[in-house]
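So the structure is just underneath, and the comments pick up after that.
Missing here is one protein chain; the remaining ones are kept as they sit in the complex.
Let's turn to subunit A:
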Amino acid sequence: MDIYQFVTGPLAWASFAVFFVGVIVRVALYVRGLDWQLDRVAYTEFKVLGIKGAIRSIVCWLLPFGTRSWRYYPFFTLIFFTFHIGLLFTPVFLEAHNILMKERFGFGIWTISGATADFLTLSVMVAAVFLVLRRIALPEVRILTKAYDYLVLAIAVAPFLTGYLAAHHIGHYQFWLIAHIVAGEIMLVAIPFTKLSHFVLFFMSRMQIGMDFGIKRGGAKNKKGMAW
């Protein structure tokens, strides 16, 4: 087995397995760790209020400029959404990935054009540069920043950089292709074990705080729900 077969074969399977199992475990642990008395939220007693609050909390925050906080930092919000949209959409809808999927599983999904993919990939990288600059430039972000934050960012961006180089045959194609695959696999494995777990835990935490604010706090007696 050559190295290409290895990284696209057993290693790919292993990293997908770690990713899926890891993500499911994180979600399960989160839900199991909820404690009505410790969190001081009557989760089960007020299901409807809780669900309403949770949905409102998630939806408002998924919309660019959907919350006061997003509107307060317009430039950062722009970078933030650009970065995350590119990060999520590109790998899923990329034609090359879908061709692979068809070969292996016999099905693919709707894909984006090469130009769009390039645009999204470049956007992710440009946004990442801004994220780094922001960390360095703003004292309130600098004080929070640790080397780990850069590492996590690097893990997320590496598949894009390597993928772009490979796709455009810049430098040694075979090398960048393998680097791309490995980078993608590192990211998959890292998601459950690092800060990148916020990929799913964002939804869990937002849901939980939405229930908190919906059941007993700012959204409880406010007919419109919490004003995020």
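Quick notes on this structure:
Criterion: a contact is a pair of C-beta atoms (placed from the backbone, for glycine too) under 8 Å apart; a residue touches a chain by one contact, two chains touch by 3 or more; residues count from 1.
Everything that follows uses one rule, which is that contacts and distances are computed from a predicted model.
Considering only "Lipid-transfer protein", "Flagellar basal-body rod protein FlgC", "Branched-subunit amino acid transport protein" or "(Fe-S)-binding protein", the record for the omitted chain gives "(Fe-S)-binding protein", by its UniProt protein name.
In the full complex, the hidden chain is touched by subunit A at residues 29-42, 45-46, 57, 61, 68-69, 72-73, 76, 80, 135, 138-146, 149, 195, 197-198, 201-202, 204-206, 208-210, 213, 215-223, 226-228.
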